[in-house]
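Notes follow the structure.
For this view, one protein chain was removed and the others were kept in their places.
A, B, C, D and E are the chain letters, set down in written order, and residue numbers restart from 1 in every chain.
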Amino acid sequence: MKRIRTVSKLLFSLSAAMAFFSFSAPAVYADAAPATSKINSGDTAWLLVSAALVLLMTPALGFFYGGMVRRKNVLGTIMHSFWALCLVSVTWVLWGYSLAFGPSIHGIIGNLSWFGLNGVGQESSPLGSPTVPHLAFMSFQMMFAVITPALITGAFAERMKFSAYTVFIILWSTFVYAPIAHWVWNPHGWLYTLGALDFAGGTVVHLNAGIAALVAAIVLGKRKGYLEVPMLPHNIGYTVLGASLLWFGWFGFNAGSAITSGGLAALAFVTTNTATAAAALGWAFAEWAHKGRPTVLGAASGAVAGLVAVTPTAGFITPMGAIAVGAIAGVICYTAVNLRPKLGYDDSLDVVGVHGLGGFWGAIATGIFASPLANPAGRGLLYGNAHQVIIQFEACGATLVWSGLVTYIILKLIDATIGLRVSESEEELGLDLSQHEESGYNL
Amino acid sequence: MKRIRTVSKLLFSLSAAMAFFSFSAPAVYADAAPATSKINSGDTAWLLVSAALVLLMTPALGFFYGGMVRRKNVLGTIMHSFWALCLVSVTWVLWGYSLAFGPSIHGIIGNLSWFGLNGVGQESSPLGSPTVPHLAFMSFQMMFAVITPALITGAFAERMKFSAYTVFIILWSTFVYAPIAHWVWNPHGWLYTLGALDFAGGTVVHLNAGIAALVAAIVLGKRKGYLEVPMLPHNIGYTVLGASLLWFGWFGFNAGSAITSGGLAALAFVTTNTATAAAALGWAFAEWAHKGRPTVLGAASGAVAGLVAVTPTAGFITPMGAIAVGAIAGVICYTAVNLRPKLGYDDSLDVVGVHGLGGFWGAIATGIFASPLANPAGRGLLYGNAHQVIIQFEACGATLVWSGLVTYIILKLIDATIGLRVSESEEELGLDLSQHEESGYNL
Amino acid sequence: MKRIRTVSKLLFSLSAAMAFFSFSAPAVYADAAPATSKINSGDTAWLLVSAALVLLMTPALGFFYGGMVRRKNVLGTIMHSFWALCLVSVTWVLWGYSLAFGPSIHGIIGNLSWFGLNGVGQESSPLGSPTVPHLAFMSFQMMFAVITPALITGAFAERMKFSAYTVFIILWSTFVYAPIAHWVWNPHGWLYTLGALDFAGGTVVHLNAGIAALVAAIVLGKRKGYLEVPMLPHNIGYTVLGASLLWFGWFGFNAGSAITSGGLAALAFVTTNTATAAAALGWAFAEWAHKGRPTVLGAASGAVAGLVAVTPTAGFITPMGAIAVGAIAGVICYTAVNLRPKLGYDDSLDVVGVHGLGGFWGAIATGIFASPLANPAGRGLLYGNAHQVIIQFEACGATLVWSGLVTYIILKLIDATIGLRVSESEEELGLDLSQHEESGYNL
Amino acid sequence: MKMVQAVIKHTRLDAVQKALMAIDVHGVTLTEAKGFGRQKGHTEVYRGVEYEVRFLPKIKLEIATPDEKLEEVLAAIQTAARTGEIGDGKIFVYEISDVIRIRTGERGKEAI
Amino acid sequence: MKMVQAVIKHTRLDAVQKALMAIDVHGVTLTEAKGFGRQKGHTEVYRGVEYEVRFLPKIKLEIATPDEKLEEVLAAIQTAARTGEIGDGKIFVYEISDVIRIRTGERGKEAI
Partner (left out) sequence: MKMVQAVIKHTRLDAVQKALMAIDVHGVTLTEAKGFGRQKGHTEVYRGVEYEVRFLPKIKLEIATPDEKLEEVLAAIQTAARTGEIGDGKIFVYEISDVIRIRTGERGKEAI
């Protein structure tokens, strides 16, 4: 009975909200004056395709992670990513985009005047490029906001309460992601004006997620039996599938970040592919030298490490630079992952080692390798501008402090109220059954 | 021996057909006068990408459905979708496109003058947009014709004869899909001229498939043991993979339906994503309230419900309107699916509840939410045009009558001749072995 | 200790290489004079999307093949494709592209002046189309170079040493692929100047891979227990997933080969889809007639056969011609695959039957069906130009000789040095454990 | 004490479980098995090659039971598992010399 | 000779294996099983339909052992497999009339 009442209430509120929703958008969504429009069909096609590609990355991440957990947690893990996609898609439209890209309050945060995409329409905007509809730019940015919190989930895999996770996502994307995106990408953001280079989100997305992951792994504590019972990846096919779709989608992430379709997009496309391949080779060869066998999981992980590292730098370096950035990323992240069991926390799927460190290396590498031959907008250490490295460190530092601090506060708040972690017996049963009453396979 | 002869005959007929095939296309496929061509490279790129995205949806649907059946039917179910792709791709080129989009006979059906794509070439056409090649428009439309019959297969999963299915697809796409597509989308179709709004196929695709599904579920009867033995989804990973690829591909479906690349495509892109996410949330939160747990299958199903509901309305509403359309779709379809066991038929994978009802809601929602601010071409109830709702009801009614009636006749005809349903022992053995002599997993 | 030293050395060499890598690219990557640039945003968008689509094909191939092997080899098989992607992505940037497309040495091979993409920048180039950045054209071509060696791996599945495979890929893509690509696609290549028609790589990619596969199957010898113990495909779901993603990606392969976005791309899009569907039908109906049941593996295999066959001819034929090319390909390849057990070699996943024969048929079919109505650049036998068939035979012959010979030498060299094949006990254990120390499933 | 090992068809599992609960049997261990017997197998065809598959999927149940309850258990299983078609399966009965409940350490009949 | 058949929880497998190695038992055969007993199952919900799942995943171990070692083996398993919660499982003991090592053809106690 009670539940039926809850559902009716839900339905009622929804209906009530309808009228509000529909009228609250006074913006002109339609092209008022198409004749003078500067919208370019090729640029728009490229940006929309890129947004679709980045969308695909979030479920892909679900499979990448889902294959690495134990069978009993496969759905819970895939759901982490899928749920981030659902939640942030809505909150971004409601307030996230306005906070991140709306009119800036002292370079710190956007105001809420674009709430519900009020004023974000089919015409072009001062953001991104004048040749693409504002809505296209918004949706491209949305996909970044979606995937970033999903990345963190690898750190607390196999043990977080689903209700806690739901609250976490909403708070984190509002109070951590939106401000940092504002600082770095909004033309009035303080890091943007400082001159920090971040082509497609090395700091905003990866370093940010990596630091939040570190905090989360520490606050939530280790999985029951960690390092005592075997916790083997249950389906590496899923992981390779995820990594492959990530690679595919990442062309949208990086080459799409050129916003326009042309030479810069082509450059970012090539450096992305090259660094990714080089990082997969770097990781697998390091394994080969170190353990005697290159693994498939290693190659897939290395590819992701390369994708992460090249993200901030894709549009600033040469293809040869990309080989260096990628190969080093592969070796660094492999080393980090190997050290993990020696550290005191259980970053279950190596978000810190891959996204944190990879993102950090990518940000610094941008300061080193950025070549004016590739893109006049950036000049790094190797081209005589040592100062760029310092700016890059500053951007990383700011991200580190804000993300670390606010993530900590959010998690502690949730823990004190509804609790972060499933019970011991739920953890033993697995997230699939305990959180969702489903099993992943009835083969 | 007999079989060898059959194969030789096949080969012979094929060779014989070669000459005919090749000469029967007198149309000028090449651009006769590229200098004066209005073909726009950006619009064309967007339309071709969209067609490719929609293509991917059909096998994606196979996995979405395939994960929900029992292990012994996984290949048979995936094959339903794959086979629709193969069959309709060919019949559409031969006669389907001509029937649906060819020169209209009194607004009822196209004539056969475009048989074999005769006259459908690289130049632009009066259909769609003058900026894209006729062949590109044709191929985009083809993908819709392909997926629609595949949607129905969820209603008779786990029990239809493969030979019967083959005949069904060909007849249904010819006698049900092509006429309805003609009515709604051909500029001379009677529903088109009536002013029905259907941006990307709510009635033509989803409501149509949903009604056919209802008829099919009733005509074929329940699965053996329905509601008595457990029929658990055997691989929810496949289902989420399918739902994710559907979401990805649906950007082609909806935003591609703008035909051109620009503000309208961007709007449809955003409303599609927003409604989908809102519907997944709607479904999962309804479950949470009702059963105490949100499920992964529920979130995936909700996403599909949202994609369905936003289809007719994607290019007509605001993003805030999309939240309403989606959230309501999620709750409605969840409720419908919950009522299913109480109804007298076995719509095995809830095609009626998700596509039928979702498509119906989307069509009506278009009449309610269509906002001239979003698109001057549509004005719904909330913007002062109550009449639009009535037109939408008429379009739904016409689809309901035609699709219901003709589907019934086709199924009865097949049943009377070659039989619709596998034998009891074949059903128990599973479609994989009984229809294809294969098993899905030899893990 | 020794391993740690190896890793440090690796790290050191990488760092040392950094400076070199970064300075060795004197080319102007940035658009020097954007004002006069002829880069078209729509064409570039289409080409970049196409490159991304083709990229996806390589892991898709891994799943297509991976589903067909026994469970114990699933990762090793998927890795074959993934590893080709990683290795060739880097070697292509370093020397492959320069050899294949760089300034020609007597039409035989490119010189090394484009080593490390030296001079390959954001501006347009004489190759492909003046409307796209040189880097975009390069990356599109890269994806072809990546997938071709991966195709071969089906011939020696379940038994090759991973170290041998690594060396093989590098040598083969350098000494077999690059020259043949040069001959056929470089405007100064000797087969190009001869007038051979190959729209998207029938000879360069498929016939080439097919011949190398034949040689490899013979040199490596049969799998232990071949034709004695059952070797059933372990996960046909993976195979269908792979085939579906291949179909999707192949639009990039074929329609992308128009390089520009417009009527020709639309034509290639349509012929690709049509031939693929017709081939799947051809294969499945042949099975149905011959064995009494159409199989899902058969439909998926037939689709791939159709994709292969239409590759050289996609931009030259009419849609009706595509039905003929596809249907015949389906029946031919089905027949070939059925004869395989009677032949003396173990081409484990039918690369010869599908890619070799399919590619050959496609090349000859181009000589037969090429229609000036579809594309003025080609005229085949059916349109009065019997000579084209002869040229097509010549191109096939040249590929056959070079690919056969050099593949043989490479394999014999590797066998004599590090050995080609895993030990008997490793083969019994499976590649996953013996080569990578992993298992594919811990369900 | 006896161990009853029944090899049955998948489709009969539910019925057998209910029949056992009806006679107050509350302990069963189940394994997935494959059986080869009089029942005809099937053919699988992959790329033209035919494989005879003679092992068919079955469920193996193991039920420890006190001697006095044996016949009741056997009857329950046989009735519930029977479809009348070839391949219905077999029941094997063994002697158990001892049983231990791990949780409590109880032994013998108490532990069943 | 005796065959010890233990149905235990997944989570205790490692501990049991170690305990067996500690008393020099170097031969074990394992199968994945599902058990139904006092332990409560769980509910699964798919599209609104609830399914009671009473069979829970267990591990079945089989250890052939000479008579004189039986009690040691039983004690080792019971101690290592015990968590004290319902569902810890059972140990069944049977008489084996013969054992053969396939590789060597040895029979009886030698073959264990």
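Here, a contact is a pair of C-beta atoms (placed from the backbone, for glycine too) under 8 Å apart; a residue touches a chain by one contact, two chains touch by 3 or more.
Quick caveat, the model's predicted, so the values are computed rather than measured.
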item	value
Chains in view that touch the one left out, judged over the entire complex	A, C, D, E
Residue touching the undisplayed chain, where the options are E:30, E:49 or E:70	E:30
Contact residue for the chain not shown (choose from C:173, C:348, C:399 or C:439)	C:439
Missing-partner contacts on chain A, residue numbers	230, 232-233, 287, 291, 293, 295, 297-298, 301, 334, 337-338, 340-341, 350
Residues in chain E touching the chain absent from view	3, 17, 26-32, 64, 94-103, 105, 111
Missing-partner contacts on chain C, residue numbers	225, 228-230, 428-429, 433, 437-439
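Please note the rule applied: only the chains that are shown with their structure count from here on.
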item	value
Shared interface partners, meaning chains that touch chain B and chain D	C, E
Of A-E and C-D, whichever chain pair has more C-beta contact pairs	C-D
Rounded Å distance between chain C and chain D, as computed from the means of their C-alpha atoms	51
Junction residues of chain D - those touching two or more other chains	44-46
Interface hub residues of chain B, defined as touching at least two other chains	40-43, 45-46, 49, 230, 232-233, 235, 241, 261, 291, 293, 295, 297, 437-439, 441, 443
In contact (per the touch rule at the top): chain pairs	A-B, A-C, A-E, B-C, B-D, B-E, C-D, D-E
